[in-house]
Every structure is written in C-alpha cells, then in structure tokens.
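Note that one protein chain of the assembly has been removed; the remaining protein chains are unaltered in position.
Going by the order they are written in, the chains are A, B and C; count residues from 1 in each one.
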Amino acid sequence: MVNEGEVRSRTISTTRMEAFSDGVFAIAITLLVLEISVPEGSEDDLLRAVLHEWPSYLAYVVSFATIGGAWLAHNVITEHLKYANASLMRLNLLLLMVVSFLPFPTRLLAGYIRHDNPERVAATIYGVTLLVSAAMLALLWIYAIRAGLVEPDMTEEEIRELTRRLNPGLIGYVVLIVVGLFVPLVAVFGYFFIALNLIVPIFHITGRERKVPSRRA
Amino acid sequence: MVNEGEVRSRTISTTRMEAFSDGVFAIAITLLVLEISVPEGSEDDLLRAVLHEWPSYLAYVVSFATIGGAWLAHNVITEHLKYANASLMRLNLLLLMVVSFLPFPTRLLAGYIRHDNPERVAATIYGVTLLVSAAMLALLWIYAIRAGLVEPDMTEEEIRELTRRLNPGLIGYVVLIVVGLFVPLVAVFGYFFIALNLIVPIFHITGRERKVPSRRA
Amino acid sequence: MVNEGEVRSRTISTTRMEAFSDGVFAIAITLLVLEISVPEGSEDDLLRAVLHEWPSYLAYVVSFATIGGAWLAHNVITEHLKYANASLMRLNLLLLMVVSFLPFPTRLLAGYIRHDNPERVAATIYGVTLLVSAAMLALLWIYAIRAGLVEPDMTEEEIRELTRRLNPGLIGYVVLIVVGLFVPLVAVFGYFFIALNLIVPIFHITGRERKVPSRRA
Partner (left out) sequence: MVNEGEVRSRTISTTRMEAFSDGVFAIAITLLVLEISVPEGSEDDLLRAVLHEWPSYLAYVVSFATIGGAWLAHNVITEHLKYANASLMRLNLLLLMVVSFLPFPTRLLAGYIRHDNPERVAATIYGVTLLVSAAMLALLWIYAIRAGLVEPDMTEEEIRELTRRLNPGLIGYVVLIVVGLFVPLVAVFGYFFIALNLIVPIFHITGRERKVPSRRA
C-alpha cells in the first residue's frame, strides 16, 4: 500500500485503457482467421483440401480461446481497479504486445504441425508466447495490488482467491512446453484446456465479491 | 428462473462484453473486403477482370448482410439483459468465434463458385457456418431467458415473440444447405434473403416492448 | 413527422450503432495501409522502388481523407438523432458496406493508375464508389429528417443548412467521374479536394446550432 499523496500524484482513469485494450484484444482475435487458407488450385478435391487444413482450425480455436480467456481475465482485473498509474499502463502495453503477437506463432503452429521436426519448434514458440502472456496478466494483477490500485471494498481473502486463480496457467504452460518437445499435439490440446479453464472459473470469483450487480453506464 | 442469491453470486456487467463483441463484429465485417482482388496482370482488360470477380462481390454482400444481421440480433439480445454470467460470456465467445471465422468460408465461396464440383463443397461449408452462427445466437437468447438474466420488464409474450423471430433462420439455413448441394447459387441468394430478413423484423419487436426511448449514456 | 405512438413502437438507442459504425470506419481507414507495398527484390535501389509507388500513397491519402470526411459527416448526423429505427439501421449498414468496400477500389486505383487504359476503368470504379457512399450519407440524413428522428431543438433553417452542406459532394463526384474518363489523375485530385471540403465546413454548422458544449459522458 502507498500513502494517499503518492497515489494522487500519478493516478489516471482506466476508461480509455479499457477501451484501447478491448480494441487490441478484439482485433488480435479477429485477425486469426486471416491465417487460414486453402492452397491455390484445390479445385480437384476442395473437400479434401479443406479437411487437410485441420491444423489451421485447431490453431484458430486454441488461439481464439486463449485470447478470449486473457480478455476475460483482463476484464476481471480492470473491474477491480480504482484507477491506473504510469507503470500499470506500461505493463498493460507489454501484455497487449504479447497478445497482438500471438497470430504469428499461431500461423507457425498451423503451418508446421505436420512436419516432424519443425512441429516441435512451432509448438515451443507457441507455448512460450502463451506462457509470457499469462505471466504478464499475473504481473498486472500483482502490481495492481502492490501499488494499492485495487478497489478498497475487496477483502484480503478475495484478493488472495483471485491471485490463486490467475496462477495455475503458469505452471500448466511450463509443463506443456516440455511435453510439447516430445508430443507437440498433446501440448496444443493442453493449451486449449488451460484456455477453457481460464474462461470458466474466473467469473465465479467475480460474482462472489460483487454484492450488487453494478452497471458501469 | 434462479433465486436472487444465486444470481448475485455470479453476475457481471454487460458493458465490456458489448464493447468487445461490437469490436469483433465490426472487424470481421470489415476484413471481408480483403478477400476481394483482381489477378495480377489484368492490365489488358481491367473492366473484364473486375466484372469477372462477381462471385467475390456476391459473397461480400451476403456475408456483410449476415454479419450485420447477426450484430443487430446480438444488439437486441444484450439490450434486454440485466447482467451477464460466466456461461453467457462463454456462449458469447463461442458465437464470436463462429462470426470471426466467416471470412474464410466467404473466401472459399468467392473462389470456387464457378467450379462445378467444388462450388457444392464451398456453398455447404458456407451454409453450415451460417447455420452454426444462427444457432449460437438463438442459444444465447434461450440461455439468457432460462438463467433469469433478462430484464424483468419484458412480458412473457414479448419474450416469446423475440424467441419466435430469432428461429426461422435456423430452418431456412438447413433447407438451403440441402438446396446448395444441387444449385449452390440459389442457396447463396437464399442466405442473402435470410440475412435481410434478420435485419428487418427484429426492430419491430424491439420497439413494441420498449415504452420510452432509452439512452444508455 | 410521425405521431408519437408510431415513433415509440420502433425506436432504439443510437449508442451501439455509433460504436459499431466508429469501429467499421476506424478499421476501413486503417486497412488502407495494407494495400501499400514495394515489389520483392527492390534491394538494388530501394529509394527508387519506394518513390515508384507514388500512386499507392496518393490513393492512400485520398481514401483516408474520404473515409475521414465520411466519418465526420456520419458523426454530425448521428449527433442530431434523438433515436434510431429499423430502417435507419439498415441504411446505416448499407453505408458501412460501401465504406468497407473502399479499400478494394483504392487498391485498383493504386495498381493501375500508370497503365493507359485500365487507369480510366480504375478511376471510374473508384469514383462511383465514392459517389455511392456520399449518396448513402445524404440518404441517411434525409431519411432521419423525414422519419422525425432528428432532435427537436434543431430549427428548420439549421436542418436545411446541414442538408445543403451534405449535397455538393454528389454533383462533384458525378462531374469528376466524367472527367476521370479523360484525365483520371485530375479526377483523383478532385476526389481529394471534395474530401477536404467535407472535413472543413461541416463543423461550422455543427457549432452554430449547438448552444452549449455538450459532453455525452
């Protein structure tokens, strides 16, 4: 916790940070589809050509779920902020930089999952990107708590609970990166599972600590 | 309907869900233009080359109308929500995933409509994507009603009316997918007709149930 | 003007229509840069290769100014709406469809301006797209007036003034499309001039009719 004077000397409203972040998340998630395509000259057997692109669909779904999950987590974090400060804005930009980068590893994964050696490389790069984005999210939350930016009506227990929920992904990603060195496809399904997991439990917490359904009009 | 305590324990405001969804709809609808292009080296007769791309324009218009219609329907649904919960957020992400995917089937349709056999494949994939997105929209609305997330000032009759309006697309899509196996182009015009239909009547309902023109400032 | 009961039975708030439209305008304007590129293998004389792409920069600037001007005009129109109805939403989607399409004629213009015959074709397609988007804007405004959707505090004179300002582009575009059949490059500079013109005077009107600087918080 910092003293009141220090807080006052740097605070900024979170409205536009949220709007900008929502924009970046929404664009990154929608750009993923641009990575999917069928090679030219697939007229002879289009169905086979479309089915042959299954790694693209898999990568699309996993990346979509991951960015969606990260957006939900970001949503939960900023919902609990009283205000932002300069460091938080920078951490947030860093998080957005990693999220915006994800379409590239997604394309690598989609393009090389069927090739023996390169699929290990692609899955590792993909996993590391996910790990870094999860770490940035956790860092954002931890920093917000340390800097006293969190709304005062959260109890210590609620903060601990939310912190605990944001973490398991980190360990999961580390484990899956190692798994991905041996069986890349298993790692990819693991990444999907973590994303789903991130989507599900977070709002149970949100609910618990919110007494009245608030409407930020 | 769920009891008040249960609702309180999970509710979240819909503001950022709307902002994020608006972003994804707007981006998906604007990315459609990237699928349109004239082959390199069309200097000799550019007009002919441009006219020759008519399937691209047709696919652009149909997909634009469909995403536009889906956005309007989404708009109507979220307008009637008191608040969201975790499951609704997940259903919403699933809907957005299908909507974001649409540029790919659009490109397939534009690219293969003139080739005898592949055009059936492309039209079917396109139709199935539309069917799934319509089904997700209907699911979102039905779930919102079941979970008691709908604003209490809607009468039973109004809810039934809106439900009834969101459905016909589903049957229409199923019929057109079958039609598309024989005459793909007819199916495409059918998809366009459904999209237009989705845009038109929905707001007649919206109006009827709204007594005072509200402004979510 | 329609009677109060009829208005009530269809009205919808304009907030999300504005958010969605802003999104589409912002994306269409930002996608324009993707059309600019230098051919592979320009290592030998990159400066010359970059300068050689001047039609791309010209097309970028003209299209950017046009979409920017259209966004400003859209802004002015929606600022004066009390609420929207189903037809306005459809007209608005139609306008957005034309605006979103602009990157394609922009690419045509950039790609073929140096080729004798195709440049006439490209400039005409480009001009017609601009004409249609200007016509849609004017239609949106005229419809809003006819349907009684405009804020009651606008005087008849103010409405006439704004209508008068939205029109000149239409005649200008028609003239320039004809000019473009003979000297395409002159037409392109003409389009740029119209766009600048749209940006400049509109806010003089806006100001005059607004008594107190309002803040739609």
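One rule holds in what follows: a residue touches a chain if its C-beta (ideal position, glycine included) is under 8 Å from a C-beta of that chain, and two chains touch if they have at least 3 such contacts.
These numbers come from a predicted model, not from an experiment.
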Subject >> Touch criterion as defined above, residue of A:36, A:50, A:73 or A:108 at the omitted chain >> reply: A:108
**OP:** Just name the one of A:27, A:49, A:150 or A:195 that touches the chain not displayed here.
**Re:** A:27
**OP:** Using the touch rule from the top, list residues of chain A that touch the missing partner.
**Re:** 7-16, 19-20, 23-24, 27-28, 31, 34, 82-83, 85-86, 89-90, 93, 96-97, 100-104, 107-108, 112, 115, 117-118, 121-122, 125, 216-217
Original post:
For chain C, which residues lie in contact with the unshown chain of the complex?
Top reply: 18-19, 22-23, 25-27, 29-34, 36-38, 42-43, 46-47, 50, 60-61, 64-65, 68, 71-72, 75, 79, 199-200, 202-204, 206-208, 210-217
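Here is the rule we use: only the chains that are shown with their structure count from here on.
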**OP:** Quick one: report the Å distance separating chain A from chain C, using the average Cα coordinate of each chain.
**Re:** 36
**OP:** Please list all residues of chain B that touch 2 or more other chains.
**Re:** 19, 23, 27, 31, 34, 216-217
